[in-house]
Structures are given as C-alpha cells and as structure tokens.
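Missing here: one protein chain of the complex. Every other protein chain is in place.
By letter and in written order, the chains are A, B, C, D and E; residue numbering begins at 1 in each of them.
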Amino acid sequence: MSEADCVTCGDSVALPEDAEVGEIVDCGSCGTELEVVGVDPAELAEAPDLAEDWGE
Amino acid sequence: MSEADCVTCGDSVALPEDAEVGEIVDCGSCGTELEVVGVDPAELAEAPDLAEDWGE
Amino acid sequence: MTLTASVVGASGFAGGELLRLLSAHPEFEVVQATSREYENRTVGHVHPNLRELDLRFSDPEGLESVDALFAATPHGVSMANVESYLGAAERLIDLSADFRLGTEAAYDEWYDGHTAPEYLDGATYALPELGREGLADADIVASGGCNATATMLALKPLVDADLLQPDDQVVADLKVGSSEGGAGGGAASSHPERSGVVRPYAPTGHRHEAEIEEQLGLSLSFTVHAVDMVRGAAATCHTFPTGPSVEGGVETADLWSAYRDAYEGEPFVRLVAGGGGVYRYPEPKSVAGTNLAEVGFAADGERVVAFAAIDNVMKGAAGQAVHAANLAFGLEETAGLTQTGFHPVGSP
Amino acid sequence: MTLTASVVGASGFAGGELLRLLSAHPEFEVVQATSREYENRTVGHVHPNLRELDLRFSDPEGLESVDALFAATPHGVSMANVESYLGAAERLIDLSADFRLGTEAAYDEWYDGHTAPEYLDGATYALPELGREGLADADIVASGGCNATATMLALKPLVDADLLQPDDQVVADLKVGSSEGGAGGGAASSHPERSGVVRPYAPTGHRHEAEIEEQLGLSLSFTVHAVDMVRGAAATCHTFPTGPSVEGGVETADLWSAYRDAYEGEPFVRLVAGGGGVYRYPEPKSVAGTNLAEVGFAADGERVVAFAAIDNVMKGAAGQAVHAANLAFGLEETAGLTQTGFHPVGSP
Amino acid sequence: MTLTASVVGASGFAGGELLRLLSAHPEFEVVQATSREYENRTVGHVHPNLRELDLRFSDPEGLESVDALFAATPHGVSMANVESYLGAAERLIDLSADFRLGTEAAYDEWYDGHTAPEYLDGATYALPELGREGLADADIVASGGCNATATMLALKPLVDADLLQPDDQVVADLKVGSSEGGAGGGAASSHPERSGVVRPYAPTGHRHEAEIEEQLGLSLSFTVHAVDMVRGAAATCHTFPTGPSVEGGVETADLWSAYRDAYEGEPFVRLVAGGGGVYRYPEPKSVAGTNLAEVGFAADGERVVAFAAIDNVMKGAAGQAVHAANLAFGLEETAGLTQTGFHPVGSP
Partner (left out) sequence: MTLTASVVGASGFAGGELLRLLSAHPEFEVVQATSREYENRTVGHVHPNLRELDLRFSDPEGLESVDALFAATPHGVSMANVESYLGAAERLIDLSADFRLGTEAAYDEWYDGHTAPEYLDGATYALPELGREGLADADIVASGGCNATATMLALKPLVDADLLQPDDQVVADLKVGSSEGGAGGGAASSHPERSGVVRPYAPTGHRHEAEIEEQLGLSLSFTVHAVDMVRGAAATCHTFPTGPSVEGGVETADLWSAYRDAYEGEPFVRLVAGGGGVYRYPEPKSVAGTNLAEVGFAADGERVVAFAAIDNVMKGAAGQAVHAANLAFGLEETAGLTQTGFHPVGSP
C-alpha cells in the first residue's frame, strides 16, 4: 500500500493497493477530494472541484 | 391630545388624552417602550427595560 | 392600459413568484410562462399556490411579442439569449447575475466572462433604493442578488451619512433560506441534509461581493450561512466606520437620523432597531411573502452593527424585479406589491 | 360605504389576523383593537407584520359604537359580554366556541354550560360552505372551530351525495400547527418542547366533535396531533360509507362528482385529489395565509379517505369570520379575502 | 469473540446507521462498508457523525468473507444477490422488503414478484417483539418495514389480549419523517418542498400492509403522511375491537393490562399512555436515536386508539436489524443498543 501527501493539509493519505490513475480518494484528515495522478510513486492532486454543486 | 419626544429616536409620540403618569406607551416609530413621567407638559422616559426577559 | 408580460424560467422559484405577482398585478397580464421540463403542464402542476391560474408552460424557444420579458433563468442563459429576448420584448427584466455588473472586466474577474458585453452599458441595476433615475425607460433591468440586496440596504445609510468610508472594515455575515438554491437544488438541499443546519456554505469569496462593491464603493468580507428556513435572507453587517461624521463616536440617535434620511419615503423599507416586544431587529419571517425590507442597527462603541432582512424570492428577486419594472414603465411604484406579512408565521 | 369594525382580543393570533384582513379590506375600517395587556401600545408592538398600521390597542371596557364587532377572545368571554357587544355593534362576529352550538344542553354536555343561552337561537354558524341562508343579516355569527372546519369541509360532499350515513364509521385524524394554541400557550408550546413533535394532544373527546355532529349529523372519532408547523390544520377522514349511493363500491370518478357537486362555485374551496407533481393531496402549506381550503379524497375499497387542509388562523378563524361578515352585511363575498398562497414556502 | 460484519449499502441512511451501531458494538467489527458511488471515500465523507471511523467505502462486487452481512439496499437488490451474500457470510440480515413476506404469491400481489423465492422459507421476520423463536441461528433475517413496525407494536397487545379480531375495523394513520425516503430522495424531498408539510403521500395501498397482515392476521386501512421531521414514524391506530375480551366495553385499566402483558420484560418497549407533564403519549422525538418504541393507548367508547412512535432508522431499520442479529448469533440481546434519547430535542 503506497502513501502520498494531501495537497491541502499535508497529511499522508494511504492509497488502495490497486489504485489507478484517475481514481478519487478523500484525505482522511481534511476531507479534500484527491485524484490519483501517479501511482509509482503515488501522487495526488486536488480533484476537480465539486464546490459549485455544493453551494446554493 | 398632547405630544412628547421619544427619547431614543426623537420622533414625536402622541399620548392618549387621558394619559397618566406611570402609563406605558411605545414609540410609533422606533418601538421603544416609554413611560409617561409628566403630563403637563407631557414628558416621556425610557421604560424599565424588559430586555432581560427578552433575550435567552 | 394593460402591459403584456412573459416569464422565462417560470417553473423555478423566482419565476413562480413572478407569476404570483404579475397575475395579480393591476397593469400586467402574463401571456407566457416558459419551462422546458414542464411544457404544456399547468403552472399549478409546479406551483400549487397558482392552481387557479389558467396558464400552461410553453417552450422558451417560441417567445411571443410582449411589453416586458422577465427572465428568471440560471446565470448565463440571459446573456446567451439577450438578443432574442430584446427582439421579443420592449424591456428585459433579468433576475440573474448576467447584467448586474458594469463591465466585461468584472465578469472576467468574478464569473467566467460575458458573452454579450455590448449590452452591459445599457443595463440598469434594479434596486430602487439605490437610486431610481436610470430605471425610467430602462431597456435592460438587472435585478440584484438577494444577499447583495440585503447587505446593501443595511449599509447604504452609513455610506450616505459619511459614516462609512470606502476602506473601512465591513464584515457581512448572512443567514439564508433554502429557496436561494433554486428548484433544482442538489444533494445538500435534500430535506434530511438541509434541515436544522447552520452551514457556512460560502465562507469566503461569494460573488455578490462584486455588485456590492460596484454599487456602494465598499469592499467587504462576506460569509453566507444556510439556516433552517425556506424564504429569507438576513444580513448582519459588522462595520467599523471612520468617516467624517464619526466624531466622538456614533450614538443610536445618529443612526436613527442616518437611516431615516436614507429611507424617508421609501415604500418598501421598514426601520426596526431596538424597541420593545419580541421583534426588535430585522427578521426575515416578519417580511416573508412581501416586498419589504426590514432594516436596523445597533451602536457598540467603535462598531456599528447594521441589519437587514428580506424575503429572498421577493425583495431579493421577483418583487424587486416588479418594483423596477413598475418604474421602467412609469407605473405606480407599488403596484402589485402591497402584500402584507403574517403573524404568527413559522418558517415561510 | 365604509363599515366600522372593532376587534376585541386583537393582541391574540386570531385577533391579529382580523386586523391584517380588515385593515386591507375595501369595505371595513378598523376603529378599535382591544388588549388589556398591551393597552396604548401600537399594534405593531405585538404583530410585527402590522407595523405600518397606525393603531394602538385600547381597553375592551371602553367599546366604541361600530357596525361590526369581531370577538377573538377565549371561550367564555363572549357569552359573558354578549349584551355589551351587541349594545356597541350592529353585528357580533364571534370566533370563540360560545355561540357555535345550538342548545344550552349541548353546552352542558360538551362545555361547562352557557351563561347567556337566550342568545343561542339568534346565532348562525359561520362556515358558508355549509349553507349561506342564515348568514344574511345575522346578528350573531359564530365562526367555526378550525379543526371542525377542516373536517366538515372534507366530509360534507360525502353526506350530500348520500354516500355517508349518520351511523357510518368515521375516523378523523387531525394534524395541526402551534398557532392553534393561541398566543398564550403554556409549557407544551415552548419552542424546545414543541419543535419536531408528532404529539397526540387530544387523543379522544375533542370538543369540536360537537359542532360537527350538529352541522353534519355525523358522529365521529376524533384525534388531534400537534405537528411541527405554526399555521395549518389538516384533516384526514377515514370513512366507511354505506349510503344508498354506494352500490358496487365507490370509484374515484364518483368522488369527483360528489365533490364537484358540493363545491361548484365555491370561491374558497380547491379540489386536489391525485394528479401529478409533488403536491397531489391537500396540504396546509399550499393554502397558508389564504382563506382557501384544499379538499381531496381517495377511494380504497370500502374505505373513502377524505382530506382537507386549511390555514387555521384564516379559513379556520379570521378568514371564515370575515367571509361570513361579508355575507351578513351583503358585501361582495370574497372582499378582502383574495390573498394568494406561496411557493415555495416552508412552514408558515 | 468478535464477529465480523459487512454493510452493503453503507452510504445510505439505514446503512450509515448500521455503521454507527456496529462500530460501537461490543461484539461486532465492521470490516467492509460498500458504496458504488463513494468507493474509496472515507465513510465520514458521507456520514459526518462517523468522521473518526477509519474506514473507506468499497465496491459491493468484492465481498469479503464475514460472519454477518447486513444489506441496506433498495428493494430488489438483496433478492438478486442473495446467493452471493450467503456465500460471503454466515448470516444475511436484510433491511429491505425482499424477504419479509412468506410466499412468492405475496410478492406477486404486493410487489413485482420475487426472483429468488426458494429463499423465502428460510427467512425469519426480525421484529423480536413478535416472537424470538425463529431468530436463533436464522440464516436470513428480514428486518421489518418502519411503518409496519410502528403499527404492529401499537396493535399487537390488542390482538394478544383477544380484544382485536381479524375482521375488526382498524385504521392506521402514520406520520413519518423525511429519512424514510432514503438518501436518494427526489424532487418531493428537497428542503423547500418538504419543509412544513403535512403531506398524504401514501393515502391508500401502502405495501407495509402486507407484512402487517401476515404477522398479525389483521387487515387494515393504512394512510401515511409526511410531516416535518427527519427521523421518526408515529402510528395512530384507530381500532374498533369486538373480541371476546370486550365485554361491557374497554376501560383504560384493561388496556394497561393488555399492554403490560404483551411487553413485560421487553427491553425496547416503553409504555406511555396518559400521565402528566408535556409528554403524555408516544412521540418520535422522545426516542430519536434509540432503539426504543414508545407505545400507548386511549379508550374512547367503542374505539381504542393505539399509538406507537419509533425512530424509523433505528427501531424501524438498523436498530431492529442489530437486535435481531444479536439474537441470531446468541449475543446479549441489547448489546450495542443501549443509547438514551435526548431532552430537549428539536426534530432529530
């Protein structure tokens, strides 16, 4: 299981073993939705924002 | 019918014809509760605050 | 004289309210109400309060020729269709943000640009309390944002009275109802998730800041919270005025003067600031269903707290639009807008 | 022609609603609004929706001479004061239960007797949908109970159509808002205790049964539940009709006929029974603030479920009273009662 | 001994409640929580109350081997997957309607048939208050419908006491919260439309009638109303008992006997019938968040009104399921279910 740093809060995020590029996980600490942009080594980027839907 | 000035907002408040000292009226403009403290000439003072009851 | 009107986006919340107002308006007659999703359905299918109205939704593609076209569509639709709207109507009263800002640059900064910037110059901001001049005979009227409306009504007297300066600190903390999200609300708007909330949904960077800055010349910090009501927007503006009129502090009586000066004769502003009884400051529920704004204030040392409460669907949208339309067409200013609020009332 | 009116009990919920209606009524002018507790205060002190009204509460001991006296006082007050009320006014429109039942015996059975039984004969039950005849020129008009009103509006068509017989099983299950308790509500009405409830507060023996039996000739089982809204009363009447018109069962189409026959031309009844969209049956929030009753039904084998939803403060109290007063004084029946409801609306 | 558990449908309301219960349960350990939509997200992403839980949603296609599989999926999913569920787990505790009825014929009548009828015989209805025998070692446990649960808990004592007969008239009038609609609720569940309602949403023919008839041998008239709360189901059952124990009428004392006999020793039934204070009859808000059912009654001549109030997500779903699982695995019956309710509490 590989790990990568959350781009928002810096906490480390454990990726699922079979993680593939394009998958979305959320940071277990700050909740930011992160896209897997690399797997070897693991790398994360902020996922396309869903905030638009969220607000009113 | 006599009039007197509201102590909060300065608007004039018409008193009931039979107004007596001690009666409570509210200012028609700002709503402050006013006690009649004089009738000839009419004079108003802020009524003992009920704010305590009002809040939580 | 009866003026004909179309409502585009009539199945939405603001559009439904326009139907409610215009169908009872002494001078307007609604001849068309559009909806793509509910075409051919009666308007009562969507708006149960309007079951008595003999009117069916029609396709927005087939616009009839009318005096006034009210557009209550999501951001982007009016700018895309402005030519066809102005082709079908003498005046466009737009409830979206599409014509609220004055310059293309502002749309680049705050939105994703503008597709019909050549029309921006001809558009007039609707809120009559900010000034009525431009409204007479305006071709395009841009009805203000609901949160911006509440905030500006709270603050304007402080600016007018030279209390608040452009660079003074202003924090606007808004509490708003679920109808602000429109009829198409997403997951966060479902009843189980939305009930009972105090939810900071726009903690920073709300787009309504843009129009406030343009209209009042103030820059402010803006935070919006969803609370458990359907209609209503309440602005609490914490200000720290340093203007020339602030000498030796600001007293309640000064504020009464400032607010009276600003709103004397305004038919839709009600000052509520202190006083007795249960309702001492502006509250949305006291004005629900009406075009009224309650405005109030409290002095607190260096701070002046300014309050305003409106019904976002009325004064914050359809009511403001009709108000401005009355002025644009030279009608009685309050025509069709004389509804009284309720007491008691829960959470309207 | 303007008629003068007094509202006794004007600081209460029903009294405040009378002020709202009468102050905007084309034919009535309110000259007096009484309150013992708030004497000399503006009516806006208590009713924030009426801040624009230039009227102060006065002492009920000093009644002026008027055309119409509306009494919105607790049970017992009108019967104690009926002589003085009728001395001061041409007609008394009473919103309490004091003149709703026809006989002293009924008051002995359901209430604690009556102190002015000699006036019972001269009183007319207000609900116009039950029959308008007696109302023209009535001296005493007794506005119906809110829960009784909803229940009777739901059931009457079944009786008229010879579906429901006097001895048929009828269960009326009511859901009502907190304004039914009046402005003086006790511990159970505090917000923390009353919020979110489904509270059976009158599981059996509700007094409104009495007027329903008198008016419709039905005896029924009545249970009232408090639910979380402020305005509104919704009756769900589970009936098991065995009348002559029930042959081979009752179909939805039969019910449409029965309800249309009963309410054809009624300005304040709206039939809602099935259909599409979100609002398919009567709902209080669709009629909040209006004098409308939504009435509906559903057939279910041997059972017919009849629904009605009203605003208890309007159709269930002040609206019904004004409606009846319009008829008593020979005015346009809908005068002052043409408010439209809202959409969206939370819990008004 | 720790038992492993999977929750399928863990992103839904019932599934989330299972996570809440099982993660604090002394004997169970959650090893898998499935969601197709939220795969890889933390469970706290969906259920903010469970942010501390170190668990991510996984794909329901990859089921791990566990002792107990809880399925909180929409109707139809469990019957389609029963083989794989039983392949992955010793016992299936199903919260849907898929195994609640005893026969394929019943599914043909009330639903759209059944795709795995061979499993119906092996399934046991979960509600322990109806009898615990079948539950020990049950392979498939079918957790009851929330409205059915409330209704049956109200009525069972009347049946047991020979008051209510199979053919007696029974009207069940339900008031329920918005969480009954599940997390995926549609247009009618949006906050602006769903707030403040008293909405008859299943006026007739609710499918829960089927399981009540099977379990209690009663046929009844069932009407469900949506009211403004999130959690909660309240049943008001108007009954007209004619059983052998009804002689000379039914008195309150008889009812106390009947209800005490039925529920003596039941850890999750609380009798509330009359008494003093504000809370005199069953109310959903008093049991919100707990596995308790409040049950009560009132005698009214020939009518007996029976009440029950539960939290639909707890006693009506996840709590009942865990209760039954405790029995199936031979654990302490109340393990993991000892939560206490709140006071004051709004509309939980």
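Here is the rule we go by: contacts are C-beta pairs under 8 Å (C-beta built on N, C-alpha and C of every residue); 3 or more make two chains touch, one makes a residue touch a chain.
Since the model is a prediction, treat every value here as computed from it, not as a measurement.
Engineer: From the list E:7, E:30 or E:50, pick the residue that touches the absent chain.
Structural biologist: That would be E:50, which touches the missing chain.
Engineer: For the full complex, which residue in E:55, E:72, E:171 or E:288 touches the chain that was left out?
Structural biologist: E:288
Engineer: Touching the hidden chain in the complete assembly: which of C:10, C:262 or C:305 does that?
Structural biologist: C:305
Engineer: From the list C:33, C:183, C:229 or C:271, which touches the chain that is not on show?
Structural biologist: C:229
Engineer: Out of D:179, D:239 or D:291, which residue would touch the omitted chain in the full complex?
Structural biologist: In the full complex, the listed residue that touches the missing chain is D:179.
Engineer: Touching the hidden chain in the full complex, which residues of chain A are there? Just list them.
Structural biologist: So the residues of chain A touching the missing chain come out as 8-10, 26-27, 29-33, 47, 50, 54.
Engineer: Where does chain C touch the missing chain, residue by residue?
Structural biologist: 169, 171, 173, 175, 187-188, 192-193, 195-200, 203-205, 221, 223, 225, 227-229, 232, 234, 236, 238, 240, 278-285, 298-300, 303, 305, 307, 309, 344-348
Engineer: Just the residue numbers, please: which parts of chain E touch the chain that's not shown?
Structural biologist: Residue positions of chain E that touch the missing chain: 13, 16-17, 20, 24, 41, 45-52, 177-179, 183, 229-231, 270, 272, 275-279, 283, 286, 288-289, 313, 338-348.
Simple rule for what comes next: only the chains that are shown with their structure count from here on.
Engineer: Would you mind checking the shortest number of contact hops between chain A and chain D?
Structural biologist: 2
Engineer: Between chain B and chain C, what is the gap in Å from one C-alpha centre to the other?
Structural biologist: Each chain reduced to its C-alpha mean, chain B and chain C end up 36 Å apart.
Engineer: With chain centres taken as the means of their Cα atoms, state the distance from chain B to chain E in Å.
Structural biologist: 60
Engineer: Show the residues in chain D shared as contacts by 2 or more other chains, in ascending order.
Structural biologist: Residues 41, 45, 229, 278-279, 283, 344-348.
Engineer: Specify, in ascending order, the residues of chain A that touch 2 or more different other chains.
Structural biologist: Touching at least two other chains: none.
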